[in-house]
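Everything on this sheet refers to the single structure shown next.
As you look at this complex, bear in mind that one protein chain is not there, while each of the others sits in place.
The chains carry the letters A, B and C, assigned in the order they are written, with residues numbered from 1 in each.
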Amino acid sequence: MSIESIMGDLLVHAPAMIIAIPLLGAFLTPIISRINGTLRNVFVISIMGLTSLFVGVLANDIFTSRVIKTYVFGGSQELTSPVVRILLEIDALSMFMAMIVLIVAFVAVIYSWGFMKEYTGLDKYYTLVLLMTAGMFGMVLTGDLFNFFVFLEITSIASCALIAFWTTKGESIEAAFKYIVISAIGALFVLFAIAILYGQYNALNIATLASVMKYTFLDKVALVLLVGALAMKAGIVPMHMWLPDSYGRAPASVTLILVGATQASLYGVFRVCFTLYGKSLSLTNNILGLEDGFPLALGTSLGILVVLLAIVTMLVGVFMALKQSDFKRLIGFAAVAEIGYMMLGLGVALLSIEPTGLSGSGLMALKGGIFHIFNDALDIGLMFLVAGAVYWATKERSLDKLGGLARNMKYTSIFFVIGLFAVAGMPPFNGFASKLLIYESVFQISPILSIVAILSSIMLLAVFVKVFHSVFLGPAIPKFKNVKEAPISLLVAMIIISVLIVFIGIFPEMFLNNIVGPATDALVNYSGYIDAVVLGGM
Amino acid sequence: MDKRTIIGSIFFTIVLVFILFAMLMTHPFGDISESDMDDTIIENCQEETGANNAVTSVVFDYRGFDTLGEATILFTAVAGVILIFRRVLHD
Amino acid sequence: MIYNIPFIAVAALILIGLYAVVFKRNLIKIVIGITLIECGVNLFLITLGYREGGIAPIFTNLPSGTSATMALPVPQALTLTSIVIGVAVLALMLALVVHIYRHYNTLDAREVRRLKE
Partner (left out) sequence: MTEMSKVVRTITSLSFPFILIYGLYVIAHGHLTPGGGFQGGAIVASALAMIIVAFGSKWVLDRIKEKNISLLESVGAICFILLAFFGLTYADPVFFKNFVVDNPYLFGQVVTDNAANINTAGVIPLMNFAVGLKVIAGLFVIVLVLAYASTAMEGKK
């Protein structure tokens, strides 16, 4: 066996292994943690390392050759018609999301080593972290709708159990209950929509469904149910209340993965709008006249609705963040506002979708939205990690009681400054590049919306500057005199994310051309996605 | 009327309309227009998997990956329940 | 028209469940509501798989050479998966309700509100 053949085998089976290895690791963790706690931590990190090997091999291949990879489970790799087996279909967008999931999960595991040390129940904790990672990988890589639902449920059940980790506090349990109710209902509506599609076309494969879609009334019902349920899971107003609750009450390492899980739901919205319904929406959009008695096409009205909700989401997130006194809850509301930016990109793209495809401001908005998914995961993630480090050191979460920590926690306060500027979209950091794309494209639709978006960004800056002042600056509080700097694993986790933030902030063009650009092209090019699976194309 | 009732009523009404329409528009019970995928499975399942039970061959062979996910969900639930009650169990 | 009764039952189950989730205050009733929605969706999936005059898709001891119409196997497999998922969600929700009762001494959703706006 030469090196090339081994690498070829790795590449062929990489899609399945990315999901299967964290699963195997999760099943093995309860057995290994009976031996020794340190061994368990090493094992979990090495499982993550193995997964990142496969992700790296596959990402390298997909971003250089820009082909769509498929992997058929249990049968020959040759695609048949009709597609009966489950298949994974991986294009540049899936790979982009898989990279986010990998970064988030890897950093969270490193962070947990120091952060969770003193608590009991760590064997189950690490099991659930691995399960959640596998679930998110499954959500972003799969090419089958029902499979997407199954992984959506794995992710939400695992995250619910992790939110309730601190069982001695009633608040965590309450947040977890809210989360499970919202996600159970959302997932059931997703399943209902899948059943509607299955009943009409007798197919579950995304590409097959997209190619045979007739865009009947039932399909529109399914579209609204899918987008509504997944947007609810992504935390859009008016269904945003679970998000700050659960972000605020989960352990910080779990919150970081939860950010990734929210992004995976958002990926579902993007996939449904532009791939599953891409053909139908682009052929019917922007055609004036009566369609089923409605004066507007469904895609356009959905676009208007999403833009409005996105603006409301931003404003609600920012204004609620202003009056919070709980550190992590405040960042949770900032996360709600950030979701608004991504939704704004999606809404503008939906508005400007045309029979010839997407171009001009729509494409730019979509690019900005997708780029912002990555940046949001890093920025908000870093803020939560800093909040977690402060909690680790002081065991205090109220902003009124914290103060003067910059003396004892120098590195942590530097990381907070980096995260602060990145979240607010200041030039040398990564948030600037993606927010600028969104502002520019929104400006061409409506200048007022663009101004609202910029204003809420500035207000986010103000909120975080206030937090920085009250937590890290100010007079030293005697209670926190002996506070120590966060342990090494927390610092390593924060360094990894900060380096990525600064790197992307300095070279946004490189990142945009090599990773975000292909991902956006893959999302817009629905016929390529269909051709990769359906024989004979469209 | 608190906030939850109002939002709930709007949400409920929208879903009510959607589901009633969806149920009215679905094909009549038992009258299936498209069945390509399932017919392929029924025809080939004996030769390909050797199982006489088409449902089992779907569960463990054609859609085996879903079953892995399903088994994982049960595993997740057990881990979650034990995690939540860890203090009660080890007092 | 009699043939569409399963779909009416689906709509009824989902709507009753949703009503319980949205308007009821008792946490156990909310859990029951979610289970009802899930039953409705499962019923919808399984009714989609019925074919007029079809038999169960099992070949065991079927007389050789007969070509009977068979019900679709895939919805049955999907329903099986969905039922197990439902059990998992139910177990976790009940575990949380038990804990909430311990912390708050009540099952009224209006009083389980330590997380304010």
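Some notes on this structure:
Throughout what follows, a contact is a pair of C-beta atoms (placed from the backbone, for glycine too) under 8 Å apart; a residue touches a chain by one contact, two chains touch by 3 or more.
These numbers were taken from a predicted model, which means no experiment stands behind them.
Considering the complete complex, the chain that is not shown touches A, B, C. Within the complete assembly, C:A56 is the residue of C:I16, C:I32, C:A56 or C:L107 that touches the hidden chain.
Listed here are the chain B residues that touch the chain not shown: 46-53, 55-57, 59-61, 64-65, 67-68, 70-72, 74-75, 77-79, 81-82, 85, 88-89, 91. If you put the missing chain back, the residues of chain C touching it would be 56, 58-64, 80, 84, 87, 91, 94-95, 98, 101-102. Chain A residues in contact with the hidden partner, per the touch definition given at the top, are 13, 16-17, 20, 23-24, 27-28, 30-31, 34, 71-77.
Definition applied: only the chains that are shown with their structure count from here on.
Computed from the mean C-alpha positions, the centre of chain B lies at a distance of 9 Å from the centre of chain C. Chain centres here are Cα averages; for chain A and chain B they lie 24 Å apart.
Chain B has residues 19, 26, 32, 35, 37-38, 41, 63, 66, 69-70, 73, 76-77, 80-81, 84-85 in contact with two or more other chains.
Shown for chain A are the residues that touch two or more other chains, namely 146, 150, 153, 157, 160-161, 164, 167, 173, 192, 199, 202, 204. Contact residues on chain A toward chain B in their complex (touch as defined above): 23, 26-27, 30, 73-75, 80, 82-86, 120-121, 124-125, 127-128, 131, 134-135, 138, 146-147, 150-151, 153-154, 157-158, 160-162, 164-165, 167-168, 173, 192, 196, 199-204, 216-218, 221, 224-225, 238. Note for the complex: chain B touches chain A at residues 7, 18-19, 21-22, 25-27, 32-38, 40-41, 48, 61-66, 68-70, 72-73, 75-77, 79-87, 90.
Chain A contributes residues 146, 150, 153, 157, 160-161, 164, 167, 169-171, 173-177, 180-181, 184-185, 188, 191-192, 195, 198-199, 202, 204, 241, 245, 248-249, 320 to its touches with chain C in the complex.
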